[in-house]
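Removed from the display is one protein chain of the complex; every other protein chain stays in position.
Chain naming follows the written order as A, B and C, and within any one chain the residues start at number 1.
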Amino acid sequence: MEPIFATERTRALMPRIREFVLNELVPLETTDHLTGNFSKVARILDQKRELVRKAGLWGLQHSETEGGLGLSLCEFGQVSEVLAWTPFGHYTFNCQAPDIGNMELMHKYASEDIKNRFLEPLKEGHIRSCFSMTEPEFAGSNPTQMGTVAVCDGDEYIINGHKWFTSSADGAAFAVVMAVTNPDAAPHKRASMIVVPTDTPGFELVRNISIMGDPSDHWGSHAEVRYTDVRVPVDNLIGGEGMGFLLAQERLGPGRIHHCMRWIGIAERCFDLMCRRAATREMEPGVMLGEKQFIQGFIAESRAEIDASRLMVLRTARNIDEQGAAAVRNEISTIKFFVANMVLRVIDRAIQVHGALGVTDDVLLGWYYRHERGARIYDGADEVHKTALARSILKNYGLDTRKKV
Amino acid sequence: MEPIFATERTRALMPRIREFVLNELVPLETTDHLTGNFSKVARILDQKRELVRKAGLWGLQHSETEGGLGLSLCEFGQVSEVLAWTPFGHYTFNCQAPDIGNMELMHKYASEDIKNRFLEPLKEGHIRSCFSMTEPEFAGSNPTQMGTVAVCDGDEYIINGHKWFTSSADGAAFAVVMAVTNPDAAPHKRASMIVVPTDTPGFELVRNISIMGDPSDHWGSHAEVRYTDVRVPVDNLIGGEGMGFLLAQERLGPGRIHHCMRWIGIAERCFDLMCRRAATREMEPGVMLGEKQFIQGFIAESRAEIDASRLMVLRTARNIDEQGAAAVRNEISTIKFFVANMVLRVIDRAIQVHGALGVTDDVLLGWYYRHERGARIYDGADEVHKTALARSILKNYGLDTRKKV
Amino acid sequence: MEPIFATERTRALMPRIREFVLNELVPLETTDHLTGNFSKVARILDQKRELVRKAGLWGLQHSETEGGLGLSLCEFGQVSEVLAWTPFGHYTFNCQAPDIGNMELMHKYASEDIKNRFLEPLKEGHIRSCFSMTEPEFAGSNPTQMGTVAVCDGDEYIINGHKWFTSSADGAAFAVVMAVTNPDAAPHKRASMIVVPTDTPGFELVRNISIMGDPSDHWGSHAEVRYTDVRVPVDNLIGGEGMGFLLAQERLGPGRIHHCMRWIGIAERCFDLMCRRAATREMEPGVMLGEKQFIQGFIAESRAEIDASRLMVLRTARNIDEQGAAAVRNEISTIKFFVANMVLRVIDRAIQVHGALGVTDDVLLGWYYRHERGARIYDGADEVHKTALARSILKNYGLDTRKKV
Partner (left out) sequence: MEPIFATERTRALMPRIREFVLNELVPLETTDHLTGNFSKVARILDQKRELVRKAGLWGLQHSETEGGLGLSLCEFGQVSEVLAWTPFGHYTFNCQAPDIGNMELMHKYASEDIKNRFLEPLKEGHIRSCFSMTEPEFAGSNPTQMGTVAVCDGDEYIINGHKWFTSSADGAAFAVVMAVTNPDAAPHKRASMIVVPTDTPGFELVRNISIMGDPSDHWGSHAEVRYTDVRVPVDNLIGGEGMGFLLAQERLGPGRIHHCMRWIGIAERCFDLMCRRAATREMEPGVMLGEKQFIQGFIAESRAEIDASRLMVLRTARNIDEQGAAAVRNEISTIKFFVANMVLRVIDRAIQVHGALGVTDDVLLGWYYRHERGARIYDGADEVHKTALARSILKNYGLDTRKKV
């Protein structure tokens, strides 16, 4: 816990959540649960959700008016780190991506009808959802290029398109789909977000894409989805027509904080595993692994980088709380690449310290190694954020590169 | 191909093998074959082996007296790179680890009887083998610590012990087991290598250890094995009693060359995929990914590092050919960590260039990312080789650290 | 300025100091002043000190009872960054090392007589001082090894020894010398700190050691000093006998904060130069350097690393203010290596962005490149701090490496 950012609420909440995570979730990290399909462990996690409710910890991310705890983003970030101590934390507390983002979005911008039919059961954990934006044919770094189209036909949209990385689509009740509704508008005003129940005719889950050897299923899936003449009521629109990118930006700001704090939790977990191993693995009689300078270097550098990352992220979260995400876009870009690279380095070092054990699923590290490689890619690749940050800085020096590559 | 090291034989062989690899093996790299159990693809590869025989390419690594092509290590290294263009190359040509190492060892040191019963069918590809050295309870970096014991009882050894990373044990006909036979000898003269048929009572394959999400099976397995009162004839000894470490060293020298050349092949493959992607992925209308300097940097650095690695490895191979592995131990340590780190960087960059596609099993990259993370660990971790190299160098400056940590 | 740590005082002070630095000191950064002897610019800086006094900015680091501004360490750290915008800042404000450390030490631990004779004129800027600890014959990383001895003879100490990196000794009025007074005590209780006027017989400034091509002189000197039967009154002792290491530690905690904040100021300055160059250097007609992704990468990574460093340092400073340096020794070790490496990377990138101009003394960068290479060495090399940090962490995991290498 970083005293600078601690509040009464986080001081009270975090130890309780940490205890829950350690007692209820960490023991579930068996090889069987860490390999293959997520549905194997999902049933157990769904039972743990009942314990979360009983403990009064359900709905951590919601405002008080929504029946939640009313945490600020900076507070939720700190909580999120604790949840990320295990791969099962966020799901169990129902604040996992992409549902958490969909909840935020719908809470703010969906009609009452949509809220009642989709948001409420989602908040209760009775259903799951997915977010359908990325397309295989277009570079994710340029979100204004998009092939999926929603054409208005009376009081319905007819949606056609091809998406992938529609994460968690397998078993989801509905998707929030990004589609071009206003092709003639300015590039950033062409797309809209529309709620599409997954049982709508024409919604086809082509496959759960195998990621790093694992297609998984359920919440763990990353689906390819095809939309063929999918018809939904125009009321399923979230926000107004053409607001798709605006909403996506609004979603991604806090979303990146969520990711970053999750990565810090992951890094702390791997750091803990690394130190345990270093302190207890005997290399030769009486000489422990942790006495080797190479290992000490891994530990010291990891400690420094994790602390630096946490300070950066919580500062940004606090600034979002105070000034809004738009005002601190540069900070958000900064932490996105800074923390994503940090977590991958720490995971890698922890594996190295474990030797052969480190690549086995007898320890958690390989799971993170596989599942978090994407951290440097999704929600804006390193390269995209670095470029965006530098351009914004250089603008203050009189160089406007917007019109240039 | 590096002209400095090319010979008439490699100039003739390599294009033929490359063509075989491209036509027969690369098309097998489907998601289905790259995920889950190796046995799914093994059946097909076994058919391809017939084509290898027909093409006269069987037994690439064998001396002419053994009915092989009589390639030097430096020549075989170049061939090995071509095979490594695909994960299926070495297996198909029956020069995969650990069988290749076992063949070399048995050819030199096994009795005629053992050769007839085990080596010949292994060379023919009728059976597979495994190598049982690493133990979970002891640090691999200190091979003189070993818990497995072979006690002589009349004309039999009784073997008891616990091993893991007995790679390819699943389905293997026999194991070459490293066990302490002379506990009172000097540390490096305590262990011996013994052939143990896997159907011997007391040989128990506990499990195929799940590695990076994948327990695999067949040749792809990494097994935990328990030896409980396993009895084999003393004639199953390879070399003499107490020669275990000597033989292990003799095995590991060329073995590390094999790994290194394989990594160079892998790096070239990933480099090719990276360049293809960079040259064809459109980021915005008319602007290709490869026009971005970040991507150009990845390509340029990878090109430099791969070339440097190849030169280092082939130089070392040539020196082993001319002077023996013992004389160039420092060079072997050097390439082990230098090339292992190189290949992981190149794989990582290639993934980054592919964006979201890079972490999917729709491309080969994730397979290498998972399966080659161990490169910096097995056969001597980076840290072990760096330390060994530096100590050896410092000895020439008058500092003998042998007795110190 | 980092809002989290800003106070009313820093908000008021920093713009004033920044303005002073920009108007009075930055214009002095001519090639002539940046090369060769410090005395060339010292005369001018001494005049600028009058302006500092007039502006009421003299004595920034002193407590209110000492007639200073009473800034906390965290506040002074922020001010220190502004001073570090130019190589001439700290000297002009009379808060340069090693004088600032000597002032702190004497204020707390010296006798009234010593204070009157040495501390007061030092605070007024009428004299300069030096700190004489490092010895060429012994590794600085192990301060308990020391060859300089002070033997009590009546009411005098007779000091003999050989020091170097007695920085700023050239022209200093006195040295604070670390010498062994209690050779039979426990290693950390053997040494004491003693004030030695430089005009005492036997004090010999052997030479100003040439550092990176520049022996410099005056405050810029790094002297080799020989003490031969130097006699000073026992009252010149600072603190008690055997307290040398304790005092050195007390000095080094805040001292490292001072260095770190200075490095952040330097990094910001180099960052500013880098961005200016990137925004204005034309590479080909109409294409500016800052449009290149490589350059953007340098800028983005530097921005992230500087921000992370500042947060780390100010957090540590605040914790020292609240808990004392001893309680946050790990944090101090962390920032020492983390920030020292950061500033050298940023300097290096800024040079690269300037091309050939970057290595000339027409810009400030080469000055920092040369003078700050030592940052990773002095006050504890990277390796020492990493080891110390890791050992301390591992102690919490049950591994006590104190008795081991």
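Here, a contact is a pair of C-beta atoms (placed from the backbone, for glycine too) under 8 Å apart; a residue touches a chain by one contact, two chains touch by 3 or more.
Remember, predicted model here, so these are calculated numbers, not experimental data.
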| item | value |
| --- | --- |
| Touch with the omitted chain, as defined above, among B:Thr148, B:Gln293 or B:Gln352 | B:Gln293 |
| Contact with the hidden chain (one of A:Gly89, A:Gly297 or A:Gly374) | A:Gly297 |
| Contact partner of the left-out chain, one of C:Ala139, C:Cys152, C:Ala185 or C:Ala326 | C:Ala139 |
| Residue touching the undisplayed chain, where the options are C:Lys40, C:His162, C:Arg231 or C:Arg373 | C:Arg373 |
| Of C:Ala55, C:Cys152, C:Ala185 or C:Val287, the residue in touch with the unshown chain | C:Val287 |
| Footprint left on subunit B by the chain that the document does not show | 2-4, 275-276, 278-280, 287-288, 290-291, 293, 295-297, 299-301, 303-304, 307-309, 311-312, 315, 318-319, 330, 333-334, 337-338, 383, 385-387, 389-391, 393-394, 396-399, 401, 404-405 |
| Positions on subunit C contacted by the hidden chain, ascending | 31, 34-36, 134, 136, 139-142, 145, 164-165, 209-215, 222, 281-284, 287, 289, 291-292, 294-295, 351-352, 355-362, 366-367, 369-370, 373-374, 376-378, 381-383, 386-387, 405 |
| Contact footprint on subunit A, counting only the chain that is left out | 292-294, 297, 404-405 |
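To be clear about the criterion, only the chains that are shown with their structure count from here on.
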| item | value |
| --- | --- |
| Central chain (by mean CA position) | A |
| Whole-Å gap between the CA centroids of subunit B and subunit C | 52 |
| Computed distance of Cα centres, subunit C from subunit A, in Å | 43 |
| CA centroid of subunit A to CA centroid of subunit B, Å | 37 |
| Contacts with 2+ other chains: residues of subunit A | 287, 291, 295, 383, 386-387, 405 |
